[in-house]
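Just one protein chain is left out here, and the rest sit where they should.
Chain lettering (A and B) follows the sequence in which the chains are written, and residue indices restart at 1 in each chain.
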Amino acid sequence: MDFIGANILSVSQFERADIDRVFGVADTMGPYARREKVTRVLEGAILGNMFLEPSTRTRLSFGAAFNLLGGMVRETVGITASAMAKGESLYDTARVLSGYSDIICMRHPQAGSVAEFAAASRVPVINGGDGANEHPTQALLDLYTIRKELAGKGRALDDFRIAMIGDLKHGRTVHSLCKLLCLFEKVQLTFISPPELAMPDAVVEQLRAAGHQVTVTDQLEASIAHVDIVYSTRIQEERFASQEEANLYRGRFRLNREIFTRHCEPNTVIMHPLPRDSRAEANELDTDLNEHPSLAIFRQTDNGLLVRMALFAMLLGVEGDVDKYARPVRWHSRRTPI
Amino acid sequence: MDFIGANILSVSQFERADIDRVFGVADTMGPYARREKVTRVLEGAILGNMFLEPSTRTRLSFGAAFNLLGGMVRETVGITASAMAKGESLYDTARVLSGYSDIICMRHPQAGSVAEFAAASRVPVINGGDGANEHPTQALLDLYTIRKELAGKGRALDDFRIAMIGDLKHGRTVHSLCKLLCLFEKVQLTFISPPELAMPDAVVEQLRAAGHQVTVTDQLEASIAHVDIVYSTRIQEERFASQEEANLYRGRFRLNREIFTRHCEPNTVIMHPLPRDSRAEANELDTDLNEHPSLAIFRQTDNGLLVRMALFAMLLGVEGDVDKYARPVRWHSRRTPI
Partner (left out) sequence: MDFIGANILSVSQFERADIDRVFGVADTMGPYARREKVTRVLEGAILGNMFLEPSTRTRLSFGAAFNLLGGMVRETVGITASAMAKGESLYDTARVLSGYSDIICMRHPQAGSVAEFAAASRVPVINGGDGANEHPTQALLDLYTIRKELAGKGRALDDFRIAMIGDLKHGRTVHSLCKLLCLFEKVQLTFISPPELAMPDAVVEQLRAAGHQVTVTDQLEASIAHVDIVYSTRIQEERFASQEEANLYRGRFRLNREIFTRHCEPNTVIMHPLPRDSRAEANELDTDLNEHPSLAIFRQTDNGLLVRMALFAMLLGVEGDVDKYARPVRWHSRRTPI
């Protein structure tokens, strides 16, 4: 695809070469994200950060990524603060706001609304999550993290093993990630969930059609023994018929230090699309793993910054100029390197 | 007036020469608003963007205008987020906040409150709308748009014809615009509304005293036949005695492609102070005109950026230095030129 001026609305719009290009640009963003160098490549540019549904993590990540390229951010949070509350159409809102911005990120509670907004916008639009539909940059940062973690082990996206755990039926994140994995080769996937929360058949079929090996199971311990990545997700207890039934499954799908140490290969990578509920009754990914070097969940959010910086630079056509407008800085920070 | 350090509180403070100067500066802002060039003339300056009443369009427009001159924006949205909710006086708030900002924009639900705030502020204050009272930058951007659209037709503000349509009794926008038009010569105005929603007599008298020709009517089709500008506004149905009565008028004051094509001169300009309600039951300016080249409603909001940039530069005394701190940029954007 041609990135300049494009919208990012769905993972379905990417071919493999597109992914490779985004990740290649993301790889160059580290020194800027760690502020070893600062760049003014987006000086004078404005991001319209439109979050019509509450979000802290994604909103701040997009905003920080734009700032790190030298751009400024104008922001709206919540539907009530918006002119849309007065009955204005998405078309009008898009025509107006795109006159105030060089690029727009939008989160909206309704599926399809961001695409409708993008059709009327005069500047590129990135989907920051439209209801149950898509959240493409989350899938990209997950895949980028997998690639980076595998590289640390001398492996690549074309031949690796991943186990996904939890409520695979409703998780927007794992569905999008699986779509992206169809662009690669020889992935072995193990879907671990209660049968009622299994990965939808359509996703499984798509993966098999792509030549991948898929195993579906409800056994946690045995299934995480020989994988490179364990991708944990939240058990959505509110979907169960009763609290008792939810409790039945919950114990089997909780990953903690003891289970990890006993069953997994030592350098198995642990991922999770945050937020995780750390209260005792949920705790699907136990806090006793917080200091474990295999825990990649905060490397995931750090990588999100790199991927979003790459997308901004590519959509605005400046990815080749980032270094040109850069200078090194003397700087003290105890921030852990990304 | 002397713009440096001044407040912008009301359209009544302007003389004709002031308007000409603001518009002259606004004319120079295009390359920066389109990011063909970036300027740092307001580097290190801070806009306090105080919106104590929800607003997206105006708030973002002020913020973006300041960013485009190189300045930064600190923002407050909603009265509950404000220290004023704790019983602090406007005086105290103004004294404190003006220590954090180089200039302040304020929207406040109460008429007169922004002037009270400005009296205590140590930095210039722009009225971003104080209840039913004033919203001077909206009137300026409307007038600037009329001037620009007329120029495209070889006409000028001193000799043109405009029809205003809808609820002319309650519309803050049209009242302020009429006040500004009194500074010019030979304007022919046609006010089209149901008699119950007619333009207030005081406004009509003021226009006639300025030498303008004013026609008051309730006939839409015949009255839009020979004008340069059609300025549509919302029929505020909640003011009518009954839904049936509102419906009686609504059909006659709806502008759509068919009426426009049949009755208006082909290059008549269509304006509207957004937001418009695009739902079927309102729709005073039909969406079937969205792609029509005469529809200037999004050029209006684009122009708002230029006018606000001009005001910021003039109040802070840097309008002559914008180019001095500028550099060209290599840039790709599909943003429609303003």
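Convention: contacts are C-beta pairs under 8 Å (C-beta built on N, C-alpha and C of every residue); 3 or more make two chains touch, one makes a residue touch a chain.
In this text the structure is predicted, and so the values were computed from the model without any measurement.
Chemist: For a quick check of understanding: of A:102, A:167 or A:302, which residue touches the chain that isn't displayed?
Modeler: Selected residue, touching the omitted chain: A:302.
Chemist: Out of B:15, B:43 or B:265, point to the residue that touches the absent chain in the complete complex.
Modeler: Answer from the full complex: B:43 touches the omitted chain.
Chemist: Just name the one of A:67, A:110 or A:256 that touches the chain not displayed here.
Modeler: Among A:67, A:110 or A:256, only A:67 touches the chain that is not shown.
Chemist: Looking beyond the chains shown, say which of B:15, B:92 or B:159 touches the absent one.
Modeler: Considering all chains, including the one not shown, the answer is B:92.
Chemist: List the subunit A residues touching the unshown chain?
Modeler: 32, 35, 38-39, 54-57, 60-61, 63-64, 67-68, 70, 72-73, 75, 77-78, 274-279, 282, 287, 290, 298, 301-302, 305, 329-336, 338
Chemist: For the chain that got dropped from the picture, name the residues of subunit B it touches.
Modeler: Spelled out for subunit B, the touching residues are 4-5, 43-46, 48, 72, 74-77, 80-89, 91-93, 95-102, 122-124, 316-318, 321.
Heads up, the rule we're going with is that only the chains that are shown with their structure count from here on.
Chemist: From the C-alpha centre of subunit A to that of subunit B, how far is it in Å?
Modeler: One centre to the other, that is 40 Å.
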